[in-house]
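Here it is, the structure in full.
Of the protein chains in this complex, one is absent; all others appear in place.
Chain lettering (A, B and C) follows the sequence in which the chains are written, and residue indices restart at 1 in each chain.
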Amino acid sequence: MLNNELPVTRDTLLNEVAARRHQGYRFVTVTCVDLGDRFDILYHFDKDYVLYNLRLSLGRTENLPSISSIFFAAVLVENELKDLFGIPVTDLAIDYGGRFLLSEGSPVAPQRKPDAPPAQPAQTKDGAVK
Amino acid sequence: MSKRTIIPFGPQHPVLPEPIQLRLVMEEERVVEALPAVGYIHRGLEKLVEKKDYNQCVFLAERVCGICSFLHSVTYCQGLEEIMSVTIPDRARFLRLIWGEVHRVHSHLLWLGLLADSFGFENVFMHAWRCREMVLDLLERTAGHRVMLGVSCVGGVRRDISDEGLADILRTVDALQKEFDEFVPVVLNDYSIKQRTVGVGKLTKEQAAELGAVGPVARASGIARDFRETGYAAYGEVGFKIVTETAGDCYARMKVRCGEMYECLNMVRRAVAAMPAGAINVPVKGNPTGEVVARLEQPRGEVIYYLKGNGAKNLERMRIRTPTFANLAPLLAMLPGCELADVPVIVLSIDPCISCTER
Amino acid sequence: MIKRVFSNLFGSPATRLYPFTRREPFAGSRGQLKNDIAKCIFCGQCQRRCPADAIVVGKKPDKSWAFDRYRCIVCGYCVEVCPVKCLSMDPKHGD
Partner (left out) sequence: MTLTPQMLTVILAVVLGPILGALVSGLDRKITARVQGRWGPPIIQPFYDVLKLLRKEALGVNRIQIIYVWLHLAFMILTVVLLAMGQDMLMALFAYTFSSVALILGAMSVRSPYSRIGSHRKIMQMFAYEPVLILLIVGVYLITGSFQASSVAQQPLLVKLPLVFLTFLMAAAIKLEKSPFDIATSHHAHQELVKGITIEYAGPYLALIEITHFYEIFIVFAVVASFWATSPAIGLGLAAAGFLALIVVDNVFARLTPMWMLRYMWTVPLTLALSNIIWLYCA
């Protein structure tokens, strides 16, 4: 549990992010933690050296809406999530198509832990290559 | 006349010490659009924390970057100390500040040299690096290595600086001050350097805030934000002045960094004078449980470590957001409209550190 | 800058003709790892702590201590944890 943490859902995410923008927060970064069964996606915002965090719990196969329409700077880190964790991020302002940090022949979604039930290979591939 | 060509700037390019590609869409010699392509040196360091214990990862964190190495390891250690509720001795906090600020001088000098090289001013390049050599020698004398200091550990620092060493630091700082007094005004007032930097790569205050610029890039655009203000390590006791400019161009960024170099020297002097005696580290027992976001101000801006431990000796997750990553988006806002000749200058003005960006 | 140009021209270069002239290493510099094998008890502490897996210690029957210089990151962690202090950092770099 981080200080100043607010749990959000996929539906409330964009509103909350927009609210942070209104309050004059600066986008810092997005962190993804693979919990094995779900992902924890943490959105960090900063104002006057105090962090404000949004925590989104994301199912392993769910889409993640991009916040790049609100904070353009998020586009790079969201592409990184897509590459390293194989999370399908939708509505990206610039979509590198899974080739942001990785290239052809790289391991697919290297930071993603093996899916709990003996793999749904289609899903993994889908998310990463897309 | 509007035939568009795409120039691949990089991944191997004389101006770039590290591989990154900028696809520059050009109209004649004017840049219309720029798109970065990274991933040439992605090393998967974040994954490696799952394999190494948290003490070994101090060295791993140090190797995220080849320039601000020490500050990476300090951020990591500060994060773990927060999770594990460790209070480090005063002397360790001061030593961290001294090494950190000396490191900042070395990083800024390196940057100044590279910037000069980007507009073909070799003599400034050589001189900046000659000054940097004094700093690196100082680091080697006090810490045992020129860049990879290897002096951080969770709970303090590994190595003490003797009184003789402190005197050595003061001597070197004075020598550097003398060099800077002669050299920095020359660089800042040079006609040809002004021609190449004033008004080039403008970033307004609004853009900088919007795109989340950090470090000297933000400060050169008039945002007085410097994480050292929060007083981590010994910054609270030593105190410092934020250097800001308002023009937001390459010249302002150069001026901010030059001003910071002076400020670093002053801080080192004050820290040496106020150096408390005592232990340099405290033993740390047990394994980290919990999560934390650790931040501090690197030469390039604010770095962020997200650390999560679950009671095992290996961390569950480490995530690093380096300052260059945050400054990439502002860079893309600076490039359109500039001339090809200005691209190297603008790219270098954010002080890109690609290998830390990709980790 | 002109002043700097002339002071450089008539001064001596700041660089060294490297392989021929070398600077003496500073005391306390971490150059390369040395093991005083006579004192070593082959406990394997250094192997376990080494962040770069550069050390391999053979246990009891065939007591051996091997070290891959090219894996070593000269951090000095092993020197710190060695219980009998047989490991040390030589300020001289290896060739």
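Please note the rule applied: a contact is a pair of C-beta atoms (placed from the backbone, for glycine too) under 8 Å apart; a residue touches a chain by one contact, two chains touch by 3 or more.
All of these numbers come straight from a predicted model, not from anything done at the bench.
Colleague: With touch defined as in the header, list the contact partners of the absent chain among those displayed.
Modeller: Result: the unshown chain touches B, C.
Colleague: Among B:63, B:127 or B:321, single out the residue that touches the unshown chain.
Modeller: From the options B:63, B:127 or B:321, the contact with the absent chain belongs to B:127.
Colleague: From the list B:117, B:140 or B:291, pick the residue that touches the absent chain.
Modeller: Considering all chains, including the one not shown, the answer is B:117.
Colleague: Using the touch definition from the top, which of B:224, B:273 or B:341 touches the missing chain?
Modeller: Counting the whole complex, the residue in contact with the absent chain is B:341.
Colleague: So which bits of chain B touch the chain we can't see?
Modeller: Here the touching residues of chain B are 5-8, 13-15, 26, 29, 116-124, 126-127, 130, 190, 192-193, 195-196, 339-344.
Colleague: Tell me, which residues in chain C touch the chain that this view leaves out?
Modeller: Where chain C meets the chain not shown: residues 1-2, 5, 8-9, 11, 13-17.
Rule of thumb we're sticking to: only the chains that are shown with their structure count from here on.
Colleague: Looking at which chains touch which, would you call it a line, ring, star, complete or other?
Modeller: Contact pattern: an open line, chains touching in sequence.
Colleague: Measuring between Cα centroids, what's the chain most distant from chain C?
Modeller: A
Colleague: Out of every possible chain pairing, name the one holding the most C-beta contact pairs.
Modeller: Result of the pairwise contact count: A-B comes out on top.
Colleague: Could you please state the distance in Å, as a whole number, between where the Cα atoms of chain A are centred and where those of chain C are centred?
Modeller: The mean C-alpha positions of chain A and chain C differ by 42 Å.
Colleague: Could you work out how far the Cα centre of chain B sits from that of chain C, in whole Å?
Modeller: Computed value for the inter-centroid distance: 26 Å.
Colleague: Mark out which residues of chain B touch at least two other chains, giving numbers and ranges.
Modeller: Nothing qualifies.
Colleague: Quick one: in the complex, what on chain A touches chain B?
Modeller: Chain A reaches chain B through residues 1-2, 26-29, 31-34, 42, 44, 49, 51, 53, 71-73, 75-77, 94, 99-103, 110-111.
Colleague: What part of chain B is in contact with chain A in the complex they form?
Modeller: For this pair, the touching residues of chain B are 35, 38-39, 42, 44, 46-47, 209-212, 225, 227, 229-230, 290-293, 295, 304, 306, 308, 316-317, 319, 321, 325-326, 328-329, 358.
Colleague: State the interface residues of chain C toward chain B in the complex, per the touch definition above.
Modeller: Those in contact with chain B are residues 1, 4-5, 8, 14, 26, 28-30, 49-52, 73-77, 80, 89.
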